[in-house]
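Can you keep this structure in mind? I'll have questions shortly.
One protein chain is absent from this view; the other protein chains keep their places.
Let's turn to subunit A:
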Amino acid sequence: MLIQFLLVTAILLLVVLLGRSTSNARHMAFRRLFLLVFAIASMVAIAFPNLLSRFAQLLGVGRGADLLLYALVVAFIGSLAMNSRRATELARMITLTTRRLAILEAETSTPLNAPGPARPDTDRPISPTPAPDEPGA
């Protein structure tokens, strides 16, 4: 009985904690609905363990606990994938922000038409500069 109480409390806590993250509206709505369904299903499974077992047998899985494990593995991999996607998006944002900042900083600290101290041969044309071993030359 104690374990049932602990598990249900943990799930409720999870719903509260995960349900209030911020992101784009549709994804967030999906995540919250999924979480809600998952929470209700797991509480039902905790309250009526036989129900889970019968459902598992219906699906051809031996025990309810096995079904739970499989579901958990799938959810875990899904969550890894989602996390890595979000990390990639975040890294992209950081890259773009850093790049913009770096370019603006450099542009404000060095005047536009001064790529560095002037050198005598800056105005030298590229060609004719015969390369020693240019193909086809």
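Just so it is clear, a contact is a pair of C-beta atoms (placed from the backbone, for glycine too) under 8 Å apart; a residue touches a chain by one contact, two chains touch by 3 or more; residues count from 1.
We adopt the following convention: contacts and distances are computed from a predicted model.
Undergrad: Not counting the visible chains, the remaining one has a UniProt entry; which protein name from "succinate dehydrogenase", "Ribose transport system permease protein", "Glycosyl transferase family 2" or "Putative cytochrome-c oxidase protein" does it give?
TA: "Glycosyl transferase family 2"
Undergrad: Among A:L6, A:A47, A:I77 or A:L101, which residue is in contact with the omitted chain in the full complex?
TA: Of the listed residues, the one touching the omitted chain is A:L101.
Undergrad: Which parts of subunit A face the unshown chain closely enough to count as touching?
TA: Those residues of subunit A that touch the unshown chain are 84, 88, 91-92, 94-95, 98-99, 101-103, 105-107, 110, 112, 115-117, 119-129, 131-135.
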